[in-house]
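Excluded from the complex is one protein chain; the other protein chains are retained at their positions.
Order of writing sets the chain letters: A and B. Residues in each chain are counted from 1.
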C-alpha cells in the first residue's frame, strides 16, 4: 500500500535575498495508512510549515508533495481546495472551530462545501459527533464547549466524510493532560481505522503516542529512524521502581 | 513504595490469608512493578514481629493458609506513612549527565548526536508506556504508574532539549575533531558552523 502522504525533497524559503529564511530544507516524509507519525522539534524548527505544506495550504519552494498519489503541484487552486475537502483534515491548537456555527454545523461545513445537501450532511455530522462522544452537544456553539470538547469536535470535523489524512498541529497544546489524552486516543482510534495522521509537537508525551517520531531541527529532518516496536520490551528494560 | 506499607494497606481493608495477600499484591501493583513475590511472606512475618499485624495465635502454620489482620499500631503506621513526603533522592539520571559531560570533552564526538540518541531512546520508552496506557482501559493503578513513568521520562527529554539549547550558545569545549569522526550530516554542519 502506497503512502497516503509523501513528501520528497521539500524545501520552503520565505522572503528573498538577505531577508530569506529557510523554513524547510530538503525534507522527506512518507506516512502510510493507519500510521501516526509525530514530527517533533523545538519552536521555529519548521515543523508547522511542514504541516501546512503537507496539507496544501502552502506551496513548497522546491520538491513535491503527493497525497494518495496525487502530486499537489499538478492541481489547480480549486482542485487543491477540493482535495482538502475530501482528503485532508486539520486540527489546530487553537481557533479551530468556526464561531457562530454549532458543533454539528462545524462538522458538516466541509461536507456542504463539497456540495452535500444540508440534511444528509447533518446526518453524517451527528454520526461523527457520536464517534467522539459528543452527540448530546450537537447544538452547542463553540464558546459553550470546553477546550477538550472543542478539540474533539475539531477531530470529528477533520475525519468526517471518510478523510484519509489527519494533520494536527499541537492539538492538545491548550488542554489539560486529561482532555489532551482523550484527544490523542481519538487520533489513535482514527489511525486504527485506517487514517494516516501527522502530529506536530514539541511535547515528548504527545510524540510518544505516535508510531514513529521524526525529529526536525532548523528545517531539516535529523532523525526519522524507525524504532523498536511493541510494549513487550518494557518489562525486560528492568526499570527499577520499588524500593 | 515499600512492600511493608503495601501489605499494611491491603490488610487495612480487612483480615486476609497469606495467599490472598500475595495475589492481591500482584494484581494491584501490576506487571510494571516486578517484585519478588517471595518477599510477601517474610515481610508479613516482620510486620507481625513489629506488632503491626497480628494472626490467630492458634494457627502456627506459616504461609498461604495463615490469616492476618492489621493492628491499631499498624493502622497508625500506615497513616503516618501516607502523609510522610518521600526523601528527595529522585535519581538525577546521573549516568546520562556524566555521559554527556564526558562526550563534551572527547574529541570527535558530536554531543548533539549523543543527545539525540538518548532522546530517541527515551521517547521509545515513553512510547511503550503510552501503549500500556492506551490498552489499560480502566485500570487506574496501571494508568497512574504509567503516568508517573511518562512524566519522569519526559523530564529527561526536556533536560536533553535544554542541554541542546545550552550547546547552541556555548561553543563546544571539545578540541578540534579528528578527521575520522562519525561523518553524519549533523557533524559536518556543526563543524562548518564553528569554523
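Methods note: a contact is a pair of C-beta atoms (placed from the backbone, for glycine too) under 8 Å apart; a residue touches a chain by one contact, two chains touch by 3 or more.
Heads up, the rule we're going with is that contacts and distances are computed from a predicted model.
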Omitted chain (choose from "FtsX-like permease family protein", "Hydrogenase expression protein HypE", "Nitrite reductase (NADH) large subunit" or "Planctomycete cytochrome C") - UniProt protein name: "FtsX-like permease family protein"
Omitted chain's touching partners, listed by label: A
Contact partner of the left-out chain, one of A:22, A:70 or A:140: A:70
Selected residue (touches chain absent from view) among A:30, A:57 or A:135: A:57
Identified contact with the non-displayed chain, of A:3, A:30, A:101 or A:224: A:101
Residue numbers in chain A that touch the chain omitted from display: 49, 52, 55, 57-58, 68-71, 74, 77-79, 81-88, 90, 92, 94-101, 105, 108-110, 112-118, 121, 142-143, 157
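Keep this in mind: only the chains that are shown with their structure count from here on.
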Chain A-chain B separation of Cα centroids, rounded to whole Å: 32
Residue ranges of chain B in contact with chain A within the complex: 1-3, 31-35, 116, 119-120, 122-135, 145, 149-151, 153-154, 157-158, 161, 165, 185-186
Chain A to chain B touching residues, read off their complex: 40, 42, 181, 185, 188, 204-205, 207-210, 213, 215, 220, 222-223, 225, 227-228, 230-231, 233-235, 237, 239, 241-243
